[in-house]
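Right after this comes subunit A.
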Amino acid sequence: MTDDRDKLIAEAVEKALKGDMDAINGIEDRVTRSKAKAALHKAKKAAKAAELTSADASESDAVENQTETISTNQKIASIIDGEFPGSVVAQEGESEECIYIQSKFWEKVASFLRNNAVLDFDSLQCVTGMDMGEGILEVRYNFHSMKLRHSIEIRISTPIENPHIYSIEQIWRIGDWFEREVYDMFGILFTGHRNLKRMLLPDDWEGFPLRKDYETPQSYHGIAVPKVKEEWE
Partner candidate 1 sequence: MGIIHGEEMVLNIGPQHPSTHGVLRLKVRTDGEVVSDIYPVIGYLHRSFEKHCENVTYEQVIPYTDRCDYIASMNNNLGYAVTVEELMGIEVPEKVEYIRVIVSEFNRIASHLLALGTYGLDVGAFTPFLYMFRDRERILDMFEMVCGARLLYNYIWVGGVSHDLPKGFVETAYQFLDYFEPQVKEYNNLLTYNKIFVERTADVGVLPPDVAINYGVTGPNLRASGVKWDIRKDEPYSIYDKFDFDIPVGRGELGTIGDCWDRYWVRMREIEESVKILRQALKGLPKEGDVHQAIPKKIRPPKGSIYKRTESPRGDLAFYITSDGKPKPYRLKMRSPAFTSLSVLNKISRGWMLSDVIAILGSLDIVLGEIDR
Partner candidate 2 sequence: MSELAFWSVAFVTVASAGMVVFSGQLIYSAIALLFTLLGVAGLYIFLWADFMAGVQVMVYIGGILVLIIFGIMLTHKIVSVKISQSNVQRKLGAVVVGIFLIFLTSSIGDAPWFQMVTTEPSETVRTVGRLLMTKYLLPFEVASILLLGSLIGAAMLSRKEE
Partner candidate 3 sequence: MYRDFGTILIAALLGIVMVGVPLLIQKLIAPSKKSFEKFDTYECGEEAEGNAWLQFNIRFYVIALIFLIFDVEVVFLFPWAVVFKELGLLAFVEMGIFLVILIVGLAYVWVKTDLDWVKLKVPYGSGRYRKIKLEEKA
Partner candidate 4 sequence: MDQLVNYLYISAILFSLGLFGVITRRNGIAVLMGVELILNAANINFVAFSRFGGMNLSGHVFSLFVIVLAAAEAAVALAIIITIYNSMQTVNVDDASSMKQ
């Protein structure tokens, strides 16, 4: 099956590169189609890179860097895996984009990321919560190293019934606010966070609005929240 798919994708990409986008758009299976598009993207990039290398040596640096960032994830994943065996979850397909970490290892991995001289991720760029559907919440961390100028993305998933993730607030102080925000929106509890309160919403707000199943409340403190425009006019 996968072979089939790969072949299909390869074909479609080839066609698309020649200008026939229909080949890709025509693919029935959505997953395959998007994969094909991603592949197309990469192919285009590679083509461009090749072009550029021949044209201008200095600009190729940037491109090389870019191609490198893609592989940094794998590289760093292997470093982490070497340090804490079993902590990195192998995820098919997207491993170039990110590193999946098992939630129970996160505490150690986080400080490893911060303190290891090879990694030296001194800057936590962003923490994104995500409702993956099917009862899974995910938290995605984007790290960057100001010194070594590389960045990775780390994902940790947790079940929606009992979402617990170790807090990295004390390692990167900005994590404090980011985690509170994620808690506010998704209700993920960060263990070890010293002040895990609602951040954007009022303290007495109910529900976690960015979960996919969130329902807007009827009223708040006696202020009605109109739902249907026509009725309310």
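On the choice of candidates, all candidates are chains of the complex that A comes from, given by their letters.
Criterion: contacts are C-beta pairs under 8 Å (C-beta built on N, C-alpha and C of every residue); 3 or more make two chains touch, one makes a residue touch a chain; residues count from 1.
Keep in mind it's a predicted model, so treat the numbers as computed, not measured.
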Touching subunit A here (same complex, options 1, 2, 3 or 4) is candidate 1
Could you pull out which subunit A residues touch candidate 1 in their complex? 30-31, 33-38, 40-41, 44-45, 59, 62, 94, 97-98, 122-126, 128-131, 140, 142, 146, 149, 153, 172-174, 176-177, 185, 198-202, 209-210, 214
